[in-house]
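Some chains omitted; the rest stay in position.
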């Protein structure tokens, strides 16, 4: 017999009843606050054209590398999950229902993972499923969700409103024309969907097609990019364009946190090398590092918040990359260093009151060793929340336990969902709020803070800090 | 007055009664499951000839570097503990009773360590001691244990059966003739004791006597080892020989996780260098890295599971090494890197469904940063349990807390005791089962998983996963 699906109202709270009761009280203060999502990867087309999502598999499985990564790790091929190979002509399993059934058969693999918590939330609160997903209930799930997705109430804008999203940021390349954002802006829909400026394709000489990207950047900005100065000028213009489409932030996905502060002559020389397409790995790293410093200078001028996301080894599985392309679950964390690497930038701009940088890490060893001490000193620095692999109950707990004592709460910036999985956004914010309320409840329970302070903090962590940090 | 020795039935379970009750229920499901011990260092002679152990000191202290390391760290000389110096003619304290009395006098040093938990388990459950060990009771302990060791019920095979061991793997050099395993096999005893293939002496050019080892390898395989191809051939033959003696796995104790994928010409050149005995440290590291890739290729062919144990700085204390030799408690962990280091091997074989690699670490920073993300993606990779210094309550808790959310439970392989201390095997497995049940109970208590799932998981973690992962 199918098992009942029934998320417990106290889930993720501390288990001691007296502490749990505190957590519950704090949570009541924040559960209905609007969602502010300053960083993510949803598709602006959804909100521009408001078309129904196609089917459960295309919506919930194929774009979510958290899900297919786990299935792949246990021996299920990506083709069987419907992913298309760009190289061997394999089109992937064409029947979404078959893919769903594989997922249902292997749902136990997600036990203990945040994916399981997010999915059950979506199943219960978005799709009103009443039994848990399993081999037995896979077909029922597919049919029920598939039917609902055809309804008006399940169109992107309706869900956006139902989710109580106050603002949602997507992330675009400087080469993007932001046409979908323009459509949203021109529509009579009131939902606030903004962009964020992600310059990797035009500041990382090792990005696929970098030289062509610069040519395109020149074309769309009307700037002849032939030296470092015209290059910066074009970037500045593009930032301005993004700001007009609502952007309040930039985002930098560098392999390391390395920054540089070169002389004008060195910068020009390095730029010409990059432009020639013949730059080596070491020079490319220096170029990227210099560009972080340049972007900091621009942020001081135009006020965009700067997010730095270092430490991911992209496309580690070369065979998967060659067959299926980017973002297939094979981006892996590497040890990351901030103290030496950020120093050139910080020596130049670290005390500038107009600069705002939000630092992220995939290397948790930096929470207490480097990041909290940095954010606890430099006025330009704040800490982004637990990110990616650490965007989970234990990951969030470690983040608070290892950053709070040195950086306090007010050098952090609330939660980011950072997701492509639109439907999981409320689930993720709910999880973050529960964990923060639980953490605060523990501090109250052992008398480190008082409940009135914690109540203020719970609201700040859920709502005010993110709005302030991202100028939203 | 001597204090009563009485291990609490709820030891190591969560302290909140409601959660503890859950842990207890889960533990009841696994407490009597057979022990599967796929990786360890017990002596096959014990089971081949089934002779009585000599005395408490020779059995419990001298071979256990967990114990004499702690005593040494507090200023007690290894000689006083009965260890023999190979260099200065010091034969070590000859009277085992005197050594035991030093141990008894210093038993408080082990408070808070897993050694204390294992020892008390052995004292209570194996030797039925009723008071705790102390200066006062040292002699009683020595006499009681010494007497029992003379009984038939305390012979190795009897204990093996009493301990409910389903299968026990030892670890041998490729140069071992496996004669003791052959004796076990030829005997009418039904206990399953198998070997594992540990090729370090013949794949690490920096191993003591490497060149001589290759000559010996050639001799026993009847292969003239004069080029890389004949070398691989000899290794293949030896793996085949180990398989015939029950081996289902290989084990690789490299200083780092470095792997290489060289051209045939480079491999040959490097091999000749190694064979000449004049290889430098850097080339030796490349050679070892290439050999991991070669061993992976062989594993794909012959199906042996590949265990990689990197990150130990062996024989750090040079004076102790010179006086007393290997394995004297001075093997120390070093920071270990997996993402870049494993990439050559993974780029070649990472998606091969016939490959099975189990990764271990002494550097816990890798649990969440590198190992869980690797195992949560690559189908050939699984995570070995918390190892060596981390084979302890807090160590196991960190392992689960830091790997589960990304890798899930099903990319792990149950428990390894990895011990020379035969009598501690049930104690170690019991500790691991208790910690897993406690961890699962916490997940149930804050409503992350349901009890029926946790019950399945508890049994999987104690029994099924290890059998599947090691093909036992």
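We just call them A and B in the order they show up, numbering each chain from 1.
Here, a contact is a pair of C-beta atoms (placed from the backbone, for glycine too) under 8 Å apart; a residue touches a chain by one contact, two chains touch by 3 or more.
All figures in this text were calculated on a predicted structure; none of them were measured in a lab.
This homomeric assembly is drawn with 2 chains in place; in total, the structure file defines 3 copies of the chain.
The rule is simple: only the chains that are shown with their structure count from here on.
Centroids built from CA atoms put subunit B at 40 Å from subunit A. Touching subunit A in their complex are the following residues of subunit B: 14, 16, 18-19, 337, 339-340, 343, 346-347, 350-351, 353, 365, 368-370, 372-379, 381, 401-402, 404-411, 442-443, 445-450, 452-453, 456-457.
Residues 3, 7-8, 10-16, 69-70, 72-75, 108-114, 116-117, 313, 316-320, 329-330, 332-335, 362-365, 389-390, 392-395 of subunit A are the ones that touch subunit B when the two sit in their complex.
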